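All protein chains of the complex are present and in place, except for one that has been dropped.
By written order: A and B. Residues from 1 in each chain.
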Amino acid sequence: MQGNRIPLILGAILVVAAAAMFLIPKKEQEEVASAEPLKVGFLYLTTPGDHGWTYAHELARQEVQAHFGDKVETTFVENVPEGPDAERVVRELARNGSDVIFGTSFGYMDPMLKVSKEFPDVKFEHITGYKRSGNMATGNIRFYEGRYVQGIVAGMMTKTNKIGYIAPFPIPEAYQGLNAFAIGMREANPNAEIMVIWANTWADPVKEADAAKVLVAQGADVMAQHTDTPAMLQTAEKAGIHGFGQASDMKEFAPNAQLFSSVNNWAPYYIAKIEQVLDGSWTTGEGPDHWAGNTWKGMADNYLELTAFENMPADVKAAAEAAAAKVEGGYNIFTGPIKDNKGKIVIKAGDALDDGRLWSDVFFYAEGIQGEMPG
Amino acid sequence: MLEDLILTVLMTSVPLVYAATGELVVERSGVLNLGVEGMMLMGAVAAFGVAMVSGSLVLGVMAGAIAGMLTASLFGILVLGFATNQVATGLALTIFGTGLSGLAGAPLIGKAIEGLPQISLPVLSDLPLVGKLVFSHDLLAYGAVAMVAVVAYFLKRSRAGLVLRAIGDNHDSAHALGYPVLGVRFAAVLFGGFMAGIGGAYLPLMLTPHWAEGMTAGRGWISLALVVFASWMPWRVLVGALIFGGITIMQLAGQAEGWTVPSQFLSMLPYLATIIVLVLISRNRDFALANSPACLGRAFRPGK
Partner (left out) sequence: MINLVPRKEIPLRLTLTTTAVAVGLTLLAGAGIFGILGYDPLAALYQFFIAPVSRGYQVADLFVKACPLIIIASGLVFSYRANVWNIGAEGQMILGALFSGYVALYWGGMPAPLLLPVMILAGVLGGLAWAMIPAILKTRFNTNEILVSLMLTYVAALFIDWTVRGPWRDPMSFGFPLTPMYPDAGLIPKVDLPVIGRLAQLHWGVVGALVLSLVAWFVLRRTMVGFQVKVMGDAPRAGRFAGFSPALVTVLVLAISGGAAGLAGMVEASANIGQLQPNISFGYGFTAIIVAFLARLNPLGVIIAGLVVALAEMGGDSAQIAMGIPKVVTGVFKGILLFMLLAGETFNRYHVELRLPGAAARAAAAKETGGA
């Protein structure tokens, strides 16, 4: 039977490959650096080629490298799926001598937590999650702050009183953004309504373009997005209406349509945390104060940056600048009274959502959002 | 508003029509190429790169078509020359094409170009009712319909099309009659790559003028489904693509209108519909045999 030989054949592949490889000098072992740089590893869910979420992280990583020079050595692994592969890659980075590991996607939470217990000397920083341990901290950006300013601009810019909004997945961060947008919009224009499309993707340019066209067809004249690609803005540009960019400056894709972009600037976060590791002051929030190890900053600390306000009249620009200054001054956008879209009070007067409740109490459609919540 | 929604459906269907029509010819010749996604991506990246450098969208589309053909030729050499398994080779082609397009496209990230000039016919597109729907598209959209017509004519009326179908139905007797089985199949595979390349080119040139890694996002696989949905009949590809596109857009529009049906179930509809169509056509034996290529997926060796 021919079947007998299969193990041999494939075994031969391994043997040949192994034979060929063992002739090669082991490069990695030659590196005995004089002054050990701090090794920092990054995990990316997609590639920087997404020009969105991962791209912003990659820009920040490059800035870290430039900032610290040869004091720090950065590596990254892209396209790491959120599952057993993540655990393996995190462990691999830890074994290869990484001192700090940044995981840049929510799904790395449990794999990182597991590995963090195996490597108590390695510092783990998980982005967008909520679980911490003795050597695992969390970090995030207050993306919703920019959306509040977007809402004010959108409310003033719209003539049809219909605003399109492309949302990713129904997770807390998306609700924070959507509701902050609606609150801002209604402050500026009590008659404006938001049409939401949940795209169920972070980056699918064709689907986002389709969603944008649908919104335009249904009368939207200002559009906002929580998905990552420039497709929506390109559609807005073609339709002659306006919109906001996401994650990075998208002006080049839509010079006449972009009102402004909310840019994720991870560099100050990375640099601050690495500096803490270097000078020994790095901590996490295990214990009674659950939120202590969490870095969650926004516009005031330049974690979230708004690009220049363009393609809008002077009064709108002034309102946008005022709103941005108000947020940077520490204004809590989720200050009551806030009603949902059925008129029920969800945040009472005199009440305001703190950081903890921003993750648990944001599951509502604020006034001005059309339709019903999904799921 | 309805008019605009229909226009969106039409546009989103164009790349599917190209890729599926190409694959239809490939399958009619008896070859199953599961690498459509890889070929579309190669077409997309080549089209965008060339269009950006040359500033010519025509050159871009041509580059996309050629890149698709080159990718397909790799598949053709392996499955026809080396008689490798078609399913495995097609899957490998998708892995390869996804990787190579990402590699080639790395310098194109974050760049933008303008869309193809529309050739909306000034008088006709102002006609009431149908004017905007029928006469306000880009050149490539009309090209898609034209290609379906050409392929339909080719398969049904031309001698070469007859030979191609004969080869797909029974390669042994076609060979015995003296037809060049491998030659015809290779040509069909190249044509499939050509069409997938144009379909891919449509995404970064027309639908959303930028390049992103893996931007086809599964549309190659949908094209494969469409071929079956169409029961290997070219005109039905057009209908199928419109239904697929229609459901996609309907789901988005429904959400904006405030529907609460989970979007996942709406997204399932095209696939379920394809299965139902498959069952309906295969229940009718004569009908199924008349259209589905009997030798689909089977290797042919002239030496046999």
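Note that contacts are C-beta pairs under 8 Å (C-beta built on N, C-alpha and C of every residue); 3 or more make two chains touch, one makes a residue touch a chain.
Quantities reported herein were computed from a predicted structural model and do not represent experimental measurements.
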Selected from A:62, A:96 or A:256 as touching the chain missing from the view: A:96
Options B:70, B:91 or B:187, residue touching the unrepresented chain: B:91
Option touching the unshown chain, where B:163, B:217 or B:278 are the choices: B:278
On chain B, residues whose C-beta touches the chain left out of the figure: 32, 34, 74, 78, 81-85, 87-89, 91-93, 95-103, 106, 182, 213, 221, 224-225, 228, 262, 264-265, 267-268, 271-272, 274-275, 278-279, 282-283, 285, 288, 292, 296-297, 301-304
Interface with the undisplayed chain - residues on chain A: 1-3, 5-14, 16-18, 20-22, 24-28, 41, 47, 49, 75-85, 87-89, 91-93, 95-96, 106-107, 110, 130, 169-172, 175, 200, 359-360, 363, 375
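Assume only the chains that are shown with their structure count from here on.
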In the complex, chain A residues that touch chain B: 46-51, 55, 164, 195-198, 200-201, 203-211, 213-219, 229-231, 234-235, 238, 252-253, 370-372, 374-375
In the complex with chain A, residue positions of chain B that touch it: 1, 4-5, 7-8, 11-12, 102, 105-106, 109-112, 115, 203, 207-210, 212-213, 215-217, 219, 248-249, 252-253, 255-260, 262-264
